[in-house]
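Every protein chain except one is present and positioned as in the full complex.
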Amino acid sequence: MYLADEAWPDLERYFDEESLAIVPLGSTEQHGPHLPEGTDHIIAEGFARAAAERTGFLCTPTINIGVSPHHRQFHGTMWVEPPVFRDYVESFTRNLAYHGIDRVIFVNAHGGNVQHLREVGRRLRDDGTIYAIEWMWNESIPDLVDEAFAQNGPHGGPKETALIQHLRPELVHDDRLEAARDGGLTSFDEATMRQHGARTFYDAIDNTDNGVLGDQTDATAETGRRLFEAASDQLVDLSEWLAARPFAELMPKDHV
Amino acid sequence: MYLADEAWPDLERYFDEESLAIVPLGSTEQHGPHLPEGTDHIIAEGFARAAAERTGFLCTPTINIGVSPHHRQFHGTMWVEPPVFRDYVESFTRNLAYHGIDRVIFVNAHGGNVQHLREVGRRLRDDGTIYAIEWMWNESIPDLVDEAFAQNGPHGGPKETALIQHLRPELVHDDRLEAARDGGLTSFDEATMRQHGARTFYDAIDNTDNGVLGDQTDATAETGRRLFEAASDQLVDLSEWLAARPFAELMPKDHV
Amino acid sequence: MYLADEAWPDLERYFDEESLAIVPLGSTEQHGPHLPEGTDHIIAEGFARAAAERTGFLCTPTINIGVSPHHRQFHGTMWVEPPVFRDYVESFTRNLAYHGIDRVIFVNAHGGNVQHLREVGRRLRDDGTIYAIEWMWNESIPDLVDEAFAQNGPHGGPKETALIQHLRPELVHDDRLEAARDGGLTSFDEATMRQHGARTFYDAIDNTDNGVLGDQTDATAETGRRLFEAASDQLVDLSEWLAARPFAELMPKDHV
Amino acid sequence: MYLADEAWPDLERYFDEESLAIVPLGSTEQHGPHLPEGTDHIIAEGFARAAAERTGFLCTPTINIGVSPHHRQFHGTMWVEPPVFRDYVESFTRNLAYHGIDRVIFVNAHGGNVQHLREVGRRLRDDGTIYAIEWMWNESIPDLVDEAFAQNGPHGGPKETALIQHLRPELVHDDRLEAARDGGLTSFDEATMRQHGARTFYDAIDNTDNGVLGDQTDATAETGRRLFEAASDQLVDLSEWLAARPFAELMPKDHV
Amino acid sequence: MYLADEAWPDLERYFDEESLAIVPLGSTEQHGPHLPEGTDHIIAEGFARAAAERTGFLCTPTINIGVSPHHRQFHGTMWVEPPVFRDYVESFTRNLAYHGIDRVIFVNAHGGNVQHLREVGRRLRDDGTIYAIEWMWNESIPDLVDEAFAQNGPHGGPKETALIQHLRPELVHDDRLEAARDGGLTSFDEATMRQHGARTFYDAIDNTDNGVLGDQTDATAETGRRLFEAASDQLVDLSEWLAARPFAELMPKDHV
Partner (left out) sequence: MYLADEAWPDLERYFDEESLAIVPLGSTEQHGPHLPEGTDHIIAEGFARAAAERTGFLCTPTINIGVSPHHRQFHGTMWVEPPVFRDYVESFTRNLAYHGIDRVIFVNAHGGNVQHLREVGRRLRDDGTIYAIEWMWNESIPDLVDEAFAQNGPHGGPKETALIQHLRPELVHDDRLEAARDGGLTSFDEATMRQHGARTFYDAIDNTDNGVLGDQTDATAETGRRLFEAASDQLVDLSEWLAARPFAELMPKDHV
């Protein structure tokens, strides 16, 4: 069920019967020469809407702009400051409680949002309002992702390429996959991301000239479809698992 | 040109040549028994994307959740607190300046956002960063809108109904238009919105039982199309007018 | 009853019997070549104190500095940033609740404060503390004001001129009324305040060279007296109407 | 020169020639059974306006509500939270710099404001904007004050009583001076304000049943007049001393 | 009992039986040519740990960096902005309540922290969470301190010198005591800290070339020991006095 498509009287029954909401969040940021800047929010929205359709759980509209200052040197990257992102997400999530929502899945497709969603989740949980957890599709099927590609990459790599080839093929520049690989950072061993244990880099451009990592050339729409379905299964299961929990079990434990 | 669909190298030329961005903003909130909760962001996105396509100016992704606490008594209304909304919009708009953007049109379709976009606009202009103005489609064609309907209404009335009938007909419950009219506040004269000059109401529900105003029954997709095109023309003209201004003319005048 | 003139034991009975406070707020900002910068706070204080005297309701001291950045190009304009204004007003209003106040009339004479007082009002109402409404004198007698002058104006025009001629005649430069009219923006038709529906101006100086609008030459102290009395009647009525409301009726309605 | 009484063109010369502003700040809070709640802002305004008249320096309108939570148990006390007070004062003071003001005297008559005005003063000075100092009348003539009364008191005592007897005699309940003394804390030795060196009290009511300290019975309007004139002389001298300083001398010294 | 040295199960009994915590706070800032920059936090920690050991009350780790912008012109001075200091102290103190703490002694050895600890104390008390008071060793034995030295000084003077000679003798440059005296401000009469009653200085360097005041040459470790023991006795007594208070007595009194 997609909240934005419904008229309010048609939502009454849902809020009477359920207390779970699925919230897609992504970013708008460079994803190399071959992928659209909307990659992360397209993926998040794809998963969230698919799981909502399969389960009947409520999906909200998508948050399209996230925490991406580390990609700003590349044209078009949009971002908000971290405190602003946290407060924005906290505010609308907290307000969902007014309708009876007490558990939320942040379907997130941008690594840069993770820690902030966790921080918001703690705020909401620690004051007893809402239990919110963050889900990234690739974390739910790590082995499948590893097997699918020779050289993975956390940003703009083959796994994101395959997903967009599956979800929005017209937005992928298939003729630039080799350029994406050759102009970026194929293997992490090439990178000097740490010095004596300290993470020394702050921006994507510190490590990769074209903004992406991994080898994109073995991505295909078919692989994308397979990964999408497998991870969607996980999200469906997660939604049902979460909906079935007693609320008290989700809240903080008492002091010893 | 839609930012989220582009790969970063394909945006270089735009930022070299232009400094204007079009930003759609709406809300997700009840729009009566006949319209979807996404009405405002659907309309904002519709105008922004159309004008961008016609002019070649850059359109960003849509902000789907705005300042709607006054609709919260109806199922599904989402909102953020005003300070949070302002900071979120300010943050990503300000960051667009990093790519060279120095003028922005907030294509807004939610009345509750207006004053906040103006406040953000002042912050950005007063420190010399960006000149941002707020545009609502109906403000650009007031006479056309007045003529089109017998009983207009600022929220969920015939003009928004007609636009959604045009843009997303499958989301309108045409069989509920009479119920929308009869269950809401048809004419403002019926309302007691002020007492001795003071605005006394805070929430939509204070005035209207089903959340909407006006007479929706004479809305048609054809009227929606006509209004959409007329207002799109205005937005196109506004974009071109704004792009042609010297930056200094847009900045605050000096002290007398 | 004026709070600042009373010793604390003499206020006990008021707080026992009543729960209404009248709070005057204005600005200190340019009002053209003919009017004092204190125009708005003088007017607000005038109405608030008069109504308090007539009704016995409690009036607090005046907030003299408001949200006036749009007048800053003219010598002497003082202002605070909007978030600071909101927090200041919220803080002392909220603290009035400690003495039992649960309803407040913001007697405001500065247009630039309106939206901020509304936002503060919502904060106080939504958490169940205080019901606060904003009142501007001219909104309470729109027809009288329209009839009184040939060319009105929202700032420094004949209606504010007439009121200061009535309240503080020694502060009006009567010999500059023609200069005020001729050096300002007499009729709004002359202005290009909007482009294709978008409000494009931010500062008073964008539209008016001397900071004021309308035709001040037909303002007189007698007209000022008449308007003052008529609007004071409205404020008296509003105070009594508000005092008579059950508190629950003033608080937000429940979720549908 | 009183800013609020002037039309903007008449301020041009001042800002051309001078860069000093005098800002009166007080509080609205209980001052015992004999004095009005406005005591502190009446005194501050009295001194600031008198000094401005004598010297020609610019005086702004008065800030009537300050940091007085420690008096809240007594009817009518108004207050704002400290961070809000600081931000409000900082905001309008900082904005005075837009007109060329670079030095400010906070004419303050409320002890509870002192540390906050100092903190604001540091913010403004450390970033090189404005040099602002806080002045309390009794600090400028400590010996005179000590000699004038047998039992002084920091709040609602004879020195404040005498000043209001001089400035606004109609607001003093002269028939309650004995009651004020007998119902309050006459001598500090009676108080147990510290335990083993730690200040243990937070609120006025912790030490004094009627909110005041000292022996008010030897206050007279004549003593008030004498103190007012002596302290006004000091403020006049301070204004002239400050106006004569080179700006660089007022700014922070360099790092050693 | 020192919290940081204990394993959590060994703290259970304390929280069962007691509700008092001792929190040492100081600064890291210049203390002249003869004393270490850690002087204030060394002293605070010294007193807090000694009192905790003697009484069995719980002592927390030390806050080493406080509000010291007024010493920044001297190499090495560290400081945080006042709002940040207040929020940091408020946050960890408030969280102590989660374990049952309802009264706190801030053992503070830096004058620049005092007003901020008072402000935090009010926040915690006014919402009924914790009663926190600020204690500075020299305030508890003012007569002893006065008698001990010919020329005292509030910063880097003989009393702080003597304490560090007692607590950490290896950190005192005894061969620089004369230089400290001669390069600083020996007697306050030399200073022009006020003009006509207004405090005009903001930074230590405005008054003293080497950052310190008073005559350090008659400081000895033996005097330090004596003062330390006398003030420790006071802190012990304060702790026991505070622990014995009923909680309700420590909370704000009711409205009259």
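When the chains are written out, they are named A, B, C, D and E in that same order, and each has its own residue count from 1.
The working rule: a contact is a pair of C-beta atoms (placed from the backbone, for glycine too) under 8 Å apart; a residue touches a chain by one contact, two chains touch by 3 or more.
Given the structure is predicted, the values throughout are model-derived calculations rather than measurements.
**Q** Which residue, E:Asp5, E:Glu147 or E:Asp254, contacts the hidden chain when the whole complex is considered?
**A** E:Asp5
**Q** Of the residues A:His41, A:His75, A:His99 or A:Lys159, which one touches the chain left out of the display?
**A** Answer from the full complex: A:His75 touches the omitted chain.
**Q** In the full complex, which residues of chain A touch the absent chain?
**A** 69-70, 72-75, 82-83, 105, 115, 118-119, 121-122, 125-126, 133-142, 194-200, 202-203, 205-206, 231, 234-235, 237-238, 241-242, 252-256
**Q** Contact with the hidden chain only, please: which chain E residues?
**A** 3-9, 11-12, 14-15, 28, 30-38, 41-42, 60-65, 69, 72, 74-81, 84-85, 87-88, 91-92, 95-96, 98-99, 171, 173, 176, 211
Heads up, the rule we're going with is that only the chains that are shown with their structure count from here on.
**Q** Chain D and chain E share one sequence, so how far apart are they rotationally when you fit their Cα atoms? Give it in degrees, rounded to a multiple of 5.
**A** With C-alpha atoms aligned, the rotation comes to 180 degrees.
**Q** Which whole number of Å gives the spacing of the CA centres of chain B and chain E?
**A** Roughly 56 Å, centre to centre.
**Q** Report the inter-centroid distance (CA atoms only) between chain A and chain E in whole Å.
**A** Their C-alpha centroids are separated by 48 Å.
**Q** Can you list the chain C residues in contact with two or more other chains?
**A** In chain C, the residues touching two or more other chains are 12, 69, 72, 74-75, 98-99, 255-256.
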